[in-house]
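With one protein chain held back, the other chains of the complex are shown just where they sit.
Then we have chain A:
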Amino acid sequence: MEQLKTIGRELAMGSQGGFGQSKEFLDLVKSIGEARSKAEEDRIVLSEIDILKRKLLEPDIPKRKMKEYIIRLVYIEMLGHDASFGYIHAVKMTHDDNLLLKRTGYLAVTLFLNEDHDLIILIVNTIQKDLRSDNYLVVCAALNAICRLINEETIPAVLPQVVDLLNHHKEAVRKKAIMALHRFHRKSPSSVSHLISNFRKRLCDNDPGVMGATLCPLFDLITEDVASYKDLVSSFVSILKQVTERRLPKSYDYHQMPAPFIQIKLLKIMALLGSGDKSASEIMYMVLGDLFKKCDSSTNIGNAILYECIRSISCIIPSPKLLEAAADAISKFLKSDSHNLKYMGIDGLGRLIKISPDIAEQHQLAVIDCLEDPDDTLKRKTFELLYKMTKSSNVEVIVDRMIDYMISINDNHYKTEIASRCVELAEQFAPSNQWFIQIMNKVFEHAGDLVNIKVAHNLMRLIAEGFGEDDDDADSKLRLSAVESYLQIMSEPKLPSLFLQVISWVLGEYGTADGKYSASYISGKLCDVADAYSSDETVKGYAVSALMKIYAFEIASGRKVDVLPECQSLIEELLASHSTDLQQRAYELQALLALDARAVESILPLDASCEDIEFDKDLSFLNGYIQQAIESGAQPYISERERSGMLETTDYHSQDHHEVPSHALRFEAYERPKPSSLRTQASTELVPLPEPSYYSEAHQPISTSSVSERESSEIKLRLDGVKQKWGRPSYQSSTSASSTPPQAANGTSSHPDVGVGSSSLKPRSSYESKKPEIYPEKQRLAASLFGGSSSSRSDRKSSSGGHKPAKGTASKPPKENPIPVQPPPDLLDFGEPTATSVTATDPFKELEGLMDSSSQDGGSTDVMGVLYSDAAPVTTTTSVDSLLSELSDSSKGNPGTYQSQTSKGPNSQEALEKDALVRQMGVNPTSQNPTLFKDLLG
């Protein structure tokens, strides 16, 4: 049958004037039409592309043939294949004098090219010429093309001609010129801002079509700036009046409606102008009232105008009479059998409900019908209406309905939207806490991973804080009901990650709070979660932190803690985890289990997730220590500001010694690239063992350094700027990191990793657990700035002539990256000693010693100050590593210190000492954690 039709069409093709296509094109289309699979279609198209590529290379292609090829190219591209090899031919065709060929060329380029394409420049000249053509059809073709091809830069090239065309004798040209100008305005308002008055002028054009076209740009302009068009209100109203009174030529009628598209545009403009403006609205009452009477509600277009009237009335300040008329029209829509009209009716209801809220009641049944309609579009529109009319009295029904619908659909985009609406309504109107938690459970269960993480944090906060009343009893009931519902839900398979996080957190905080459930029961459940979702590290992190809290509460209340075997194995597994965060948490948990009740209670007090944690930003508790250090010869802290000046001078001094290291930078950076993740892991994970051979290597170049001073100073000059820029922020960021915890304190912050615990331990633990978060980000930034993914370690190593820093570097944050690049290689030297010193049980003592030696060297030691600010928050942390990293960070962040050392020249004895220390350090310090912890906490 189709075959027959095809033949018929082919025969008829001769009568299609210039639009006829060749046999080959028809064959192509036919064979594609008959292709049974996408693969077959692709094969056909690819062979067609081959044919076209060959044919386009032939010399002297007849123009008719060329036009045909170009149409085939367009067709190919519509099917999703690349036809860029033929673009240039389309561009060439726009230069042709023949109108049809020119149009084909323009058609092809408008479909092929975007406005920023390189080939556009070849067309602009043609367009300019065509805009001046005597043949209005050529002008129209050019106008059509500029809508798509002209960008902000090329607008000035054609603008004068387009403006001239606004007065063209042909209305078709005037219309298109207005549209083109409108398009320019959309693309770049500033380039045509001086021509806006032309739109007003054209509103009075003799031709209704041109006037109608002018309404499009005016609509945009009025949307942007209502106030400057208020004077046109009466003009628009009178135009609308004339249109409705059928003053326009009969040819503008469409389905017996006079110029309906113009009416709709006018109504839209009036809605803008009358919004919040009583006097403007009043001018419109008459004509709007007339429209309700005149509109033929039996045709689609008549209803379109009616709907537009309703819309306008809902925007302006309406009269009661108009509202009534609008309500009538809406009820007609809703009673109609057409789904389209019902849709418009529901939409209109949603608009009118803001003005007269009781209007919906008349249509209750109709609305319910729409809600149960099989038409998805209508259903969603109805939900939108319900969302707008939700009150505390109907919230339960509406949200229940929404959730049922949410469960039934697969469209994630809409699921997300409706889930967030449910949450919003539940938060706003919830009649009871129990209900709220139930609703949230459902939302999380069915749309968990689509829900904004903030929602989860809000829920946790709500459960922690209660509903604000000082009714502890109610709060604990709320928590109990949450815990109970979670314990029930947990057994279901495949819960979304976010929901599990909430569950773990709540169970950790309140699972054992009222004694109904035993610690071993809750901890068993938590282990199950961690087991069942072993690929989800965030959930595991939450589960481990929850376990820690459960045990902490047990210890604090003086009960003996029996760690379940499965918990024990979980902890052991996590101690060796690849995730720094998990490892950290596991170590903390392990350390905590070894502590006595008093210490535990102060670390993780019961139900303290909402308590504010105060920070001693001045670290005054370290005063005594500092005093001691200064007395024993340490240099006092030099503030950052003072130090920066000093830095430069030391830089300058130390320049001499760096030629060789800078060579090393080039070679070794490539030799030992470190994946960025490795470094962050290292901060809490294994401490890399120092490589002595490396070490000595590093020092050799320095001692023989004074060979080629030229080179080094040159390189240094370049890097100098970099260092200046980065040196300071790096220092600051370490301090700022220590002040971030307050936000994370209640474990409900937006940081996924933060929910460590609800206690005074938090500031520290969150501080630590945050590190991996901050660092990769910065590292990436640094990497992009420095053109490589090389970690700071490799950077530094190279700058120091292959000197590999010990632990310190491993945990060094990326923010330090820039510093290694700066000339002084000794930075590393310094980092190393710090690190090594920390391996001893008391890092401060070691540091002190270090400090002394450096000050003996005659350099300035800022370490004290750095320690003062940075090390303090870490002092009580369970993990030595982080402390190490802090220390080494800060010392590195302070180039002045180590520079002072270097400026004195490398000290071979010192180097040897360091080497020894580094060797010593081969012990994994984490094993010492508990001891340190005890020491620090007293």
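By definition in this document, a contact is a pair of C-beta atoms (placed from the backbone, for glycine too) under 8 Å apart; a residue touches a chain by one contact, two chains touch by 3 or more; residues count from 1.
Throughout what follows, contacts and distances are computed from a predicted model.
Q: Just by its UniProt name, which of "glutathione transferase", "EF-hand domain-containing protein", "Eukaryotic translation initiation factor 3 subunit I" or "AP complex subunit sigma" is the chain not shown in this complex?
A: Hidden chain identified via UniProt as "AP complex subunit sigma".
Q: Tell me which of A:Lys176, A:Arg351 or A:Arg479 is the one touching the absent chain.
A: Checking the options A:Lys176, A:Arg351 or A:Arg479, the one contacting the hidden chain is A:Lys176.
Q: Out of A:Leu46, A:Met78, A:Met286 or A:Ala576, which residue would touch the omitted chain in the full complex?
A: Selected residue, touching the omitted chain: A:Met78.
Q: Among A:Asp375, A:Glu427 or A:Glu465, choose the residue that contacts the chain missing from this document, as touch is defined above.
A: Within the whole complex, the residue contacting the unshown chain is A:Asp375.
Q: Which candidate, A:Gly86, A:Gly209, A:Pro496 or A:Gly511, sits in contact with the chain we can't see?
A: In the complete complex, the chain left out is touched by residue A:Gly209.
Q: Going by the touch rule given at the top, which residues of chain A touch the chain that is not shown?
A: 2, 5-6, 9-10, 13, 16-19, 21, 25-26, 29, 32-33, 71, 74-75, 77-82, 99-100, 103-104, 107, 111, 113-115, 137, 144, 147-148, 172, 175-176, 179-180, 182-183, 209, 213, 216, 219, 223, 251-252, 254-255, 260-261, 264, 268, 300-301, 303-304, 307-308, 338-340, 342-344, 373-378, 380-381, 411, 413-414
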